[in-house]
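The following block contains the structure, expressed as structure tokens.
One chain of protein is taken out of this complex; the other chains stay put.
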Amino acid sequence: MEQQTAGGVVKKFLYVNRRAPYGTIYALESLEVVLIGAAFEQDVSLAFLGDGVFQLAKGQDTMALEVKNFSPTFRALADYDVTKIYVDEEALQARGLREADLVIPVEVVSVERMAEIMESQDVILSF
Amino acid sequence: MKFGVVVNEGPYTHQASDTAYQFVKAALAKGHEIYRVFFYHDGVNNGTRLTVPPQDDRNIVKRWSELAAQHKLDLVVCIAAAQRRGLMDKSEAKRNGKDADNLALGFRISGLGQLIEAGIQAERLVVFGD
Partner (left out) sequence: MLHTVNKSPFEHTALATCLTYARQGSAVLLIEDGVYAAAGDTAVSKQVQEALKRVSIYALKPDVEARGMQNRVMDGIRLVDYGGFVDLVAEHNAVQSWL
């Protein structure tokens, strides 16, 4: 898991997103950590489970709410070399969503695969 | 062993800060090192020195400050989360043209990078929240 490189320690960081956006601030502030954390050149993965999958849904329009729509920010993740984005298959299905309904390309994974991904991490951040 | 701790909820409404405090105290008692306690989301409210709880209630903020003094703990309040919620130290208050500051003793304000760094440097990171 943990590796030593010339640049120092590289750890496997997993951000677990299980909350819907807007109802609470957790989703937005989690994304802020991911973006800041990208500068540290760690091995970063994002997992979306449960209501967390709603963060990635297309068509979010927050104009009337007078808050920032942060869903387009997910598209910037690739520029930060954050490309391991896993979405729980059952969570998507249960919420009537398909991969095509999401704002970025993701890897849709089974519960078993997601459990493996979690098990292989050094640091798990959940908000 | 070196532990990092994250507190995502403010004092009194949720038990998260209490549990984190007891965890940190127990870890120190067992001879472990607390690399950093990082306060994020509403957790930044654990760092206000203006809290005045009733006499018969625990003083959550003061308790953190005292533990920090005893063990030289690094209590870090996330700057972005703190600014959203009106928590600042003297220099931040001055920089933002505010007439008061409210950061409690033993806490410092810094960036989210401190959270990532705690994840890297600590051998275990434990998150307390809602």
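A and B are the chain letters, set down in written order, and residue numbers restart from 1 in every chain.
Throughout what follows, contacts are C-beta pairs under 8 Å (C-beta built on N, C-alpha and C of every residue); 3 or more make two chains touch, one makes a residue touch a chain.
Everything quoted here is computed from the prediction, not taken from an experiment.
J.: Please pick, from B:1, B:50 or B:69, the residue that touches the omitted chain in the full complex.
T.: Per the contact definition at the top, the residue touching the missing chain is B:1.
J.: Please pick, from B:80, B:105 or B:126, the residue that touches the omitted chain in the full complex.
T.: That would be B:126, which touches the missing chain.
J.: Using the touch definition from the top, which of A:33, A:56, A:87 or A:114 touches the missing chain?
T.: Answer from the full complex: A:114 touches the omitted chain.
J.: Since one chain has been left out of the picture, which residues of chain B touch it in the full complex?
T.: Listed in rising order, the touching residues are 1, 3, 8, 15-16, 19, 22-23, 25-27, 29-30, 32, 124-130.
J.: If the hidden chain were put back, which residues of chain A would touch it?
T.: Residues 1, 16, 18, 49-50, 111, 114-116, 118-119, 121-124, 126-127 of chain A touch the chain absent from view.
In this text, only the chains that are shown with their structure count from here on.
J.: What is the distance, in whole Å, between the centres of chain A and chain B, each centre taken as the mean of its C-alpha atoms?
T.: Roughly 25 Å, centre to centre.
J.: Touching chain A in the complex: which residues of chain B?
T.: Touch list, chain B to chain A: 6, 8, 40-41, 80-81, 111-113, 115-117, 119-120, 125, 127, 129.
J.: Mind pulling up the chain A residues that touch chain B in the complex?
T.: On the chain A side, the touching residues are 8-9, 11, 13, 25-26, 29, 32-33, 36-37, 39-40, 42, 122-127.
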